[in-house]
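The other protein chains are all here in position, but one chain of the complex has been omitted.
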Amino acid sequence: MTLSPSHLFFWLTVLILGGPVLAGLTGVVAGAMGHVPGLQNAIPAGDVWGAVWSWPGIGRSVTLSFWTGLLAALISLASATLIMAGWSGTLSFARARHWLAPFLAVPHAAAAFGIAVLIAPSGWIARALSPWLSGWERPPDLLILGDPLGLAMVLGLIVKELPFLLLMMIAALPQAKAATSMALVTALGYGCARGWLLAVFPGIYRQIRLPVYAVLAYSMSAVDAALILGPTTPPPIAIVILRWAADPDLSLRALASAGALVQLGLVLVALVLWRLGEIAVAQLGRSLAESGQRGSGRAAEIAAATLAATSGIFLFGGFAVLALWSVAGAWHFPAFLPETLSFRVWASHGAALVETGAATLLLAFAVVALALALALGSLEAKPHRCLLTALVYLPLIVPQVTFLPGLQAASLKIGLGSGALPVGLMHLVFVLPYLLLVLADPFNALDPRYRTIAAGLGLSPARQFWRLRLPLLLTPIAGAVAVGMAVSIGQYLPTLLAGGGRLPTLTTEALALAAGGDRRVIGAYGLAQAAAALAPFALALALPRRVWRNRQGMLHG
Amino acid sequence: MAESLILKTLTISAGATPIVSVSLTAAAGEITTLMGPSGSGKSSILAAITGTVPDGLFATGEILLGGQNIATLPGWKRHIGILYQDDLLFPHLSVGGNLALGLAPGGRRTERQGRVKRALSEVGLEGLAARDPATLSGGQKARVALMRVLLSEPRALLLDEPFGTLDSELRSQIRSLVFNHAKARGLPTLLVTHDPQDAEAAGGPVIRLR
Partner (left out) sequence: MRLAYTLAAALAAPQASLAANPVDWPSVLSEARGQTVYWNAWGGSEATNAFIGWVGDRVEADYGVSLVHVKLSDTADAVSRVLAERAAGIDEGGAIDLIWINGANFAAMKSEGLLFGPFAENLPNWAFVDGEGKTVTTDFTVPTDGYESPWAMAQVVFMRDTADLPDAPGSAAEILDWATAHPGRFTYPQPPDFLGTTFLKQMLVDLTNDALALAAAPESDAAYEVVTAPLWAYLDALTPHLWRSGRAYPATGPAQLQLIYDNEIDLAISFSPGEATAAISNGLLPDTVRTSVLAKGTIGNASFLAIPYNANAAAGAMVVADFLLSSEAQLRAQDPAILGYGTVLDMAKLPDADRAAFDALDLGIATLSPAELGTAQPEPHPDWMTRIAADWQHRYGAGL
């Protein structure tokens, strides 16, 4: 095989997906052995690990991360499955699909803030019921946010993970030959939902296994949702690691590295457990299928509708409250609506919001343009597809806190400095996998006969790409650009670490201001964050419609 | 332009297992028919000729076109035109855009437009150059697909069950149109079909695969 430009892109992609994680992990292992970069004296490795295991509450922190991660992943997967089983193939589902994009776009932090102002004892739900029903004149002293079991945090995770899994399942439908299988089992007299679970789900699950693993790993190590909604006495292990990394006692940074390895081990154990669970469920499914029981599946449809509506209410309700707070003057408990309106926050932050927003979008666009070239180039080359698939999930499954600090040190060492370049490269590590995920299916779904015809017409591979594949894929590419920009906009830790603080984005500014706890400012920045992430989605929907307004074949199917 | 397409023990294998092996000569200006049940390897032979053998399979043997072994060339340098059951017009291009795609690069814009226009009127589709292909009828699409491949001046023509989706009246109409154009240009043409009527209408030699 000759080395074409697309092969160059492919190997660059491999480097970008694999290199940073390996470089980062190397630094973390060194740290865990007591060699903290920059610190003048190394610390004995035994002291480091002894300190980790004797840290107050470490056992509970580990258990908490483990349990909340598994629970969030399980509920997200079960909900997504139920929604697909009860709903896919119906007309309303086809319409509802468009609503997935905004769910995906909203940064985790903004979604978590929205949920917080909704479910807190002083939140909107309590206000709606007070005092006429509850009798509460002041907020009840209830432990809802930061409950010791981490249920509020689990809720925050589900609201974001459910739409991601749904999107992955929808993408898997064609290859799983869902329509054919469904026609078959319905003819055999199975209800829709039950038939879907038995006949279609196994095929779908095989394809979304890696996304599910990514969800599990993310849920166990998420920082944003844990900071805003999670328990603090003690917090989940990811937060403990952050605290160590931020402690004035610089020697605690060694503990942060060791903690990162604990976090990584925890994720690996959970993945093994999950795999065993998969095998058990597959057994159960087979015996159910053999029993031949039929059922109506009405319950599943109702459950699906309820689940979809609930997560929708939490997300959109949360944003409604954030929007209200951003224009609230006086707003005491238990008033349902602000008593007075004030545009002080928008007036004082408006200019900064526009400026930071523009910089954020510009950075995201530059990163996505680069990532798009790499992703399309790699897909054109498509050798070693297994290698690519495995690598795509590497930055998504290895928790961010475990390799980012090591990666920052490595990027400084090779002289990348601070500012837009290192931040852009760091974002690329997380944006590229999503572009590959979103584009792989449409790319492979292109009728291979187009390629044969084009070659027969004498078009060189380059002309085939520019004249045919690129325009044919305009719609999925626009969608992928939007997803990629949303991912870039939502990055917090990578932006902060790589930029040295010199490249503020809406997300870093939002989290810095959130430290002040002013709901009005949080509301304004949360909305700005969401708007920045949603704008590309709106464009992605509108652009193909505009370009292909005279091409029916490009608008349907 | 009177070249023949000659397959010399063209063999498609999966690993060490041969799937199909064939030797034949498709003479210029003649329609050679390849028949066989599904799974007999008809499509793999066409793929070998166009240079698009799928991953996991490989082809050995020679593919001679005008005495030159084109098996070593990349697909896009072989100039093998192909028509499928589906018209496969590019949905993002206009009718004229589809046709112009096959024209060799270069030449003046007005000249290229003129050639597209003449090709359209040749098959009774005058004035449809600006149309969205999705708005054409099935018969119109099939004719555009034919003219698209002919405008690219192929050295041989492959027909992969090209009439399968057309209803019977249209089917014979399009069939004779395609056959006539292929013969008129003196193209060596290989027709793959499982329909005996197609083979009969082709009027050339028939090779049966098992």
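Note that the chains are named A and B in the order they appear, and that numbering of residues resets to 1 at the start of each chain.
Here is the rule we go by: a contact is a pair of C-beta atoms (placed from the backbone, for glycine too) under 8 Å apart; a residue touches a chain by one contact, two chains touch by 3 or more.
Just so it is clear, the structure is predicted and the values come from calculations on it, not from any experiment.
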Chain not shown, its touching partners among those shown: A
Given A:Leu496, A:Ala532 or A:Met554, the one touching the chain that is not displayed: A:Leu496
Option touching the unshown chain, where A:Val29, A:Leu210, A:Leu412 or A:Leu555 are the choices: A:Leu412
Touch residues of chain A, complete complex, unshown partner: 36-41, 43, 47, 51, 56-57, 60, 121-122, 138-139, 141, 143, 145-146, 148, 227, 231-234, 243, 245-254, 329-330, 332-333, 342, 344, 348, 405, 408-409, 412-413, 417-418, 496, 500-502, 504, 508-509, 511-521
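By our rule, only the chains that are shown with their structure count from here on.
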For the chain B and chain A complex, residues of the former touching the latter: 47, 50-52, 74-82, 84, 86, 88-92, 101-102, 104, 132-135, 148-149, 152, 154, 158
In the complex, chain A residues that touch chain B: 447-461, 464, 467-468, 471-472, 474, 548, 550-554
